[in-house]
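Below you'll find the structure I mean.
A protein chain is absent from this complex, but the other protein chains hold their places.
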Amino acid sequence: MEPVTMAKAINLSLREALTRDENVLVFGEDVGALGGVFRITDGLQKAFGEDRVFDTPLAESAIIGIAVGLALRGFKPVPEIQFDGFIYSAFDQIVSMVAKYRNRSGISMPITIRVPFGGHIGAVEHHSESPEAYFTHTAGLKVVAPATPGDAYALLQSAIADPDPVIFFEPKARYYLKEEIDPVRQVPLGKARVAREGSGVTVIAYGPTVSIALEAATAAEKENMSLEVIDLRSLSPLDMPTVLESLRKTHRAVIVHEAPVFGGFGGEIAARIADDGFDLLAAPVTRVGGMDAPYPPARYEKLYLPDVDRILEEADVALAYG
Amino acid sequence: MEPVTMAKAINLSLREALTRDENVLVFGEDVGALGGVFRITDGLQKAFGEDRVFDTPLAESAIIGIAVGLALRGFKPVPEIQFDGFIYSAFDQIVSMVAKYRNRSGISMPITIRVPFGGHIGAVEHHSESPEAYFTHTAGLKVVAPATPGDAYALLQSAIADPDPVIFFEPKARYYLKEEIDPVRQVPLGKARVAREGSGVTVIAYGPTVSIALEAATAAEKENMSLEVIDLRSLSPLDMPTVLESLRKTHRAVIVHEAPVFGGFGGEIAARIADDGFDLLAAPVTRVGGMDAPYPPARYEKLYLPDVDRILEEADVALAYG
Amino acid sequence: MAEVVRTVETEDPVRPLFSPTGELTPEARSRIGLDPEGLRDLYRKMVLIRRVDQEALNLQRQGELGLWGQYLGQEAIHVGTVAALESEDWIFPSYREFGMAMCRGIDPAEILKFFRGLSHGPYDSRKHHFAPLTIVVAAQIPHAVGFAMGSRLKHSRDVTLTTFGDGATSKGDWHEAMNVAGVFKAPVIFLCQNNHWAISVPLAKQTAGSIAERAQGYGFPGIRIDGNDVLGVFAAVRAAAERARRGDGPYLIEAMTYRMGAHTTSDDPTRYRLQAELESWSAKDPIGRYREWLQGRGILDEATRAAVEREAESTAEGMRTRLRSITPGPAGEAIFGRVYGNPPDSFVEEREEFESSLEGS
Partner (left out) sequence: MAEVVRTVETEDPVRPLFSPTGELTPEARSRIGLDPEGLRDLYRKMVLIRRVDQEALNLQRQGELGLWGQYLGQEAIHVGTVAALESEDWIFPSYREFGMAMCRGIDPAEILKFFRGLSHGPYDSRKHHFAPLTIVVAAQIPHAVGFAMGSRLKHSRDVTLTTFGDGATSKGDWHEAMNVAGVFKAPVIFLCQNNHWAISVPLAKQTAGSIAERAQGYGFPGIRIDGNDVLGVFAAVRAAAERARRGDGPYLIEAMTYRMGAHTTSDDPTRYRLQAELESWSAKDPIGRYREWLQGRGILDEATRAAVEREAESTAEGMRTRLRSITPGPAGEAIFGRVYGNPPDSFVEEREEFESSLEGS
């Protein structure tokens, strides 16, 4: 099988799910005839019919609300929220209903909410948000953010198969990353991967920042600095064993995400490392993220977002520490 | 002036604001004739009229949305969200509009959103939430949580006077705490206070957990353990200097909040201490919070929430460390 | 322009049964399709749930319940609605539908666990086709629409009913759900229990418009009816349900009634409403009116009436006893037991730590 883009991999994964289980439904704004604004659902309505792949009115809260009802009726809804910035009007249905419904009723909510997220696409306001921390803090939800086509394919299979609700964040700036994918390879929720081995500093990333971390590692090599890159893949549950395993080797960590640092998910990771890994640490755990300001106009996004230089700087500091 | 409850102190602070500035408006569900479900707005409609203190239809998103319009029109809206659990349907208006409007337009949003929050009141579901982390992560907002009647009075004055939007979290389980208040004392946003001096371990709390931390400190004393209690008062901006100042003395910290620990605001505090205070720490910074599960039925809330024993346990561990 | 002007073309089997002011017509009443036993049973159920409502209030005052929200005055809607539906038809309630839940055969003592702070969802929704009580106003409405869409996809003949208050109609979720239901012609009935109050906010401050008339804006019919007439409610829900079963789509019923009690035991209505209003509505009491109607037709004799009162007493008594005998489940299960179907390791560990800490203490 020749290499496919992440966009195509997600499309194939949805096809597989729709084929395997007749209870899987795909719906949202413009997912039907148009195939989604990113063409992720391209051809699905033609292949599976308007009953199973359908457009909804422009109403995010209802999109999630009907997903709850469909789940109660025995379906496995896979709703799409068109962009990260538009998930907020569904926040009550997600936090108070989707996340808590099983706890309330004993009835599982096998709902996978797909959300293209992150910046770096030169878009207008509200199209480049990184809202993951709002969901990792919400008990009852699982939160996933793949970084590669293969993981996107496999993690989406795991998310749809899981009995619990999953927020599936797709790094839209990486939709065109290409690689060969192996449809039978399984990637369970809650397992991170070492994306690149190294010995000096552990760089922890997920979704769109993994490839930046890998670039940084390549650049570091030239300066004889060795970075180990961990791709979390799942944010909640969080795979601390894999993170600490790496720390035992490097004793230093830099966390990278696009969301603003203050109150971001990096804080949770850093706090856990500094607690469970207290004795392992040779230097403070630092975080490289978006500025503590709203996402800026496109012209300025590269300066707002984490980049190779900022990662290398923090790695340098960590290595030089003490 | 004899001691007043926090509920009364907030009522007096709203009166003062309504009296001092004719542009201050108080509105929300049941804040008028009823005086609010907690009687915080008791008598305000009678005193200031239906134009300035009014009931709205049952629509949280509109309550915040009209606040934005009223702010654009030159008012200082002080909307109330009746309970923590009902702020989620206003999340889009708060995160995408209130928080980002000034960044977008250059026009200030002097909006103070009052929210009774936290548990310990034996209520049914959705009435005991601690959603502060969803807002501390949102650039453009300021987040406040008083622990005493005096601070509630003064911080509300500062919040309403501030040109920026403030989420004002009122610890509803502490509405009946009593103390004498000094109406002229000023408490700026962003300044923590040392609620009790100590030398062994710094306990960092805010809102409802401050009195538990103080209880713990009293209990600790009997075991010859000395706890310093910091009441953050403002979560965003966060007063790190005061926190680090205390760490220089104790070298140990325990963070206490009611929200689930995973992804909670305690993670940000812990991450900052472990970074800026790396060399100060003699033990890992630990967090005592709600379980990583939805808020339980009332019968079980005491076991779910932080208590004196769990704080003392962590303090013991910190002191015994290494 | 003409080609884009759309109006509600679907036929309306409900409207002909009612007068313009929402009263069931005499003809429709005579053709209600219930035998004397069935007619008596509506009375019996209204008496039972009212007695239980009173008992729950007493229990709250005695400290046995953390909270109670009376449905006093709304019994005709609770009883008429459930009687009009088939048992497979799911109901998505708000928080005040204790009476409906009882009519679905759920043990009232079990439901009271919710108000006793023992459970967020004490009964088996799938067994009784009765969704959990929903505290977040209007949040259950899109669930009902999704469920009904699912019934269509499964080519099932069941219909879904969701009920909510006048206040709920101000929420965005109400609107989004109504509109989506119209677009997908979902077999769902929207039942508004307009009891004139949302805590302290009167109807006139909740909306300046008419709730029932909003339906046409979504492409399906709606009607405002007398919600204190159990037969009117029965007839409207039955006709709307048959219509939905036929595949003709959603229907909105606005049942006018009055919240005779406080919003909940935490509320003090004397701060915002007048006794006079209450009295004018007592005259329209759903049980009294129906009793007279039954007696006028000789369908309800004194013996039966007394028997119903006795049954109500023993039901209340039984509920009280069973409630008192409930022993709270273990904390570990109550807090962690139902959160995940596939709990993460870290979550399982947290639960184990929690449970061992309890043994510790």
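Letters A, B and C mark the chains in the order given here, with residues in each chain numbered from 1 onward.
The rule is simple: a residue touches a chain if its C-beta (ideal position, glycine included) is under 8 Å from a C-beta of that chain, and two chains touch if they have at least 3 such contacts.
Fair warning: this is a prediction, and the values are worked out from it, not measured in the lab.
Asker: Specify the shown partners of the omitted chain in the complete complex.
Answerer: A, B, C
Asker: Touching the absent chain in the whole complex: find that residue among B:L44, B:A59, B:V78 or B:V285.
Answerer: B:A59
Asker: Looking at the whole complex, which of C:L67, C:A198 or C:M256 touches the chain that is not displayed?
Answerer: Considering the complete complex, C:M256 is the one touching the chain left out.
Asker: Could you tell which one of A:V124, A:V184 or A:A320 touches the chain left off the display?
Answerer: Residue touching the absent chain, from the options given: A:V124.
Asker: Considering the complete complex, identify which of C:D158, C:E176, C:D248 or C:D267 is in touch with the unshown chain.
Answerer: C:E176
Asker: Could you please point out the subunit C residues that touch the chain left off the display?
Answerer: Output for subunit C: 1-2, 4-8, 21-23, 169-176, 179-180, 182-183, 185, 194, 196, 203, 205-211, 213-214, 216-220, 224, 226, 256.
Asker: If the hidden chain were put back, which residues of subunit B would touch it?
Answerer: 25, 51-52, 56-57, 59, 61-62, 64-75, 77, 89, 92-93, 96-97, 100-108, 110, 139-140, 142, 162-164, 189-190, 236-238, 240
Asker: Given the full complex, what residues of subunit A touch the hidden partner chain?
Answerer: 29-30, 32-35, 37, 55, 57-59, 61-62, 85-86, 89, 122-127, 291-294, 296-300, 303-304, 309
Note that in this section only the chains that are shown with their structure count from here on.
Asker: By the document's touch definition, which label belongs to this structure's chain graph: line, ring, star, complete, or other?
Answerer: complete
Asker: Could you let me know which interface, A-C or B-C, is made of more C-beta pairs in contact?
Answerer: Result of the comparison of B-C and A-C: A-C.
Asker: Could you grab the centroid distance between subunit A and subunit B? Build each centroid from C-alpha atoms only and quote it in angstrom.
Answerer: Here subunit A and subunit B have centroids separated by 30 Å.
Asker: How many angstrom between the C-alpha centroids of subunit C and subunit B?
Answerer: Using C-alpha averages as centres, the distance is 36 Å.
Asker: If I count partner chains per residue in subunit C, which residues reach a count of at least 2?
Answerer: Within subunit C, residues 120, 136, 172-173, 339, 346-347 contact more than one other chain.
Asker: Enumerate the residues of subunit B that touch no fewer than two other chains.
Answerer: 61, 85, 89, 125-126, 291-294
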